[in-house]
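So, subunit A:
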Amino acid sequence: MSGLVVNRLSVSHGAIEALRAVSFSVEVGQLAAVIGSNGAGKTTLLRALSGLNNQTSGSAQWNEREILGARPDALVRRGISHVSEGKSVIAELSVKENLILGGIWRSNKSDTSAAIAEVVELFPVLGQRMSQSADSLSGGERQMLAIGRALVSRPKLLLLDEPSLGLAPLVIEQIFATIDQLRRKLGLTVVLVEQNAMSALEIADIGIIINLGEVVASGRASELIDDPALRAAYLGY
Partner candidate 1 sequence: MQKVIETLLIGLSTGSIYALMSLALVLVWRSTRVVNFAQAGQAMLSTYIGFEIASRSEIFWLGLVFAIAAGALVGAGVDYFFMRVLFKHATSGPAAVVAPVIATLGLLGLIRSIVGLTWGGEFKSIEAPASTDGFSVGDGTIPFSDLDVLIIATVSIILITVAYIFQRTNLGLALRASAYAPEIAQLAGIRTARTRTIGWSIAGAVGGVAGMLVTSNNFLSPYSLDLLLVFGFIAAVIGGLESMVGSVIGALVLGIGLTFILNYVGTSLVFIGGFSVLILVLLIKPDGIMAKGKARRA
Partner candidate 2 sequence: MESWPKARPAVRKKIAIFILIGWALLIIGDRVDELRVYQGAQVAMYTIALASIVLLTGYSGQVSLGNGAMMAVGGYGAALTLNNLGTPIWFAFLMAIVTASLFGALLGAAAARVSGPYLAGTTLALAVGLPAIANQFAFLGGEPGLFFDVGFPPERFGDEFTQYKWFFWIACFIALIALFITSNILSSRFGRTWKAIRGNSLAAELCGVHSSRMKVLAFTVSSGLAGLAGAVLAMTISLVAPGAYGLALSFALVTGAVLAGISSLPGVVLGALILVFIPEISVALADRLGDADKLNNYLPGLIVSVLLILSVIFTPNGPGENLRKHLHKKPAH
């Protein structure tokens, strides 16, 4: 089937096995929220999917093509963009340069300019700060820049690692609303890794709960929210 199909994926990080036999699937256009506590292996999952971690076994296919073991730059060209955790903008570069970076692999520069223009429409605040150093942006603005850069490469599959990290609650709301909006508008398939389980599940179609490297629950997001046992364990109430 098309979309993202992960089958018994195991990932190691040096000598440590971080993920064990993880399986799930995400249809095209769906948003999957991957939640779990710190150290559960969520970031490792994304790193395996984007090619940063090649110590993998099992399989992961995007639109029926295997993606494990490929180089990150090859996967970008195949439409997979990963916004990594924490600082995912390059502070020493300007906002504009960060955006250009998203399309730097393209040989056709006008495509990139068009994509940047679309991103600026989505995030007008970036347009106002184009020539400023990325250092000078606020936390929320930086997250928008990071996502914006990923969007410049016109991905079909977007991997987001804890976009809410370190942001104020109001900003987090905005970010999630924005993510939901743009994935519907652009028809993106999204894998959203989050500790902020509630907000993530609320905009998600499916949820995958990972604990200590294994999937402990998965299913429709709405069902997961309603399950009292899971609520207690992961949503805190």
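Note that a residue touches a chain if its C-beta (ideal position, glycine included) is under 8 Å from a C-beta of that chain, and two chains touch if they have at least 3 such contacts; residues count from 1.
These made the cut because all candidates are chains of the complex that A comes from, given by their letters.
These numbers were taken from a predicted model, which means no experiment stands behind them.
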Can you tell which one of 1 or 2 makes contact with subunit A in this complex? 1
Subunit A residues within the candidate 1 interface of the complex: 50-52, 71-73, 76-77, 81-84, 88-93, 97, 100-102, 104-105, 109, 149, 153
